[in-house]
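So that we are looking at the same thing, I have put the structure below in structure tokens.
Of the protein chains in this complex, one is absent; all others appear in place.
And then chain A:
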Amino acid sequence: MNEPSKVIVFQLNEEQYGVDIQQVLSIEKLTEITKVPKTSDFIKGIINIRGEITPIIDLKDRLQIGETEYTNDTRVLIVQLKDIQVGLIVDTASDVIDISDASIDPPPKVIGGVSDNFIIGVAKLTERLLILLDLEHVLNLDEMNEIKSVTDEA
């Protein structure tokens, strides 16, 4: 797997997360979201990013670790994966850092309540841990539905 070397750091609840900077198009302030009826709960709706209709996902909701309360710090990470452009709502987006492959550990089974399906690995930084998200899984709807039905049954 291709480990990221430059990552965008953002915060969900108290944890810090990172995604490969290559996948991030821009970071936007939250504007008014147009709701789309009858879609998954974690899809909050769509916003207009420079003429592109962009679906917005509440990342916390997606990772099943709660729901985002919108504040002045709330940001939308516009990410692109293949031909899909999606916005992720995060608590704050704080930093861009370099991490070396050597500092990355494989994901533990569950970290901060997030299932390891969504995680590439955990980067050990000085005094803190950074959870590296696997966007491909995060954005994959089919998989989500499977996970959901599994947890519902359990």
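We take it that a residue touches a chain if its C-beta (ideal position, glycine included) is under 8 Å from a C-beta of that chain, and two chains touch if they have at least 3 such contacts; residues count from 1.
The rule is simple: contacts and distances are computed from a predicted model.
Q: One chain of this complex is missing from the view, so tell me which of "Chemotaxis protein CheA", "ABC transporter domain-containing protein", "Phenylacetate-coenzyme A ligase" or "Glutamine transport ATP-binding protein GlnQ" is its UniProt name.
A: "Chemotaxis protein CheA"
Q: Have a look at A:E14, A:D83 or A:E127 and name the one touching the chain we're not showing.
A: A:D83
Q: In terms of residues, what is the contact footprint of the unshown chain on chain A?
A: 31-32, 34-39, 43, 46-48, 50-55, 83-86, 139, 141
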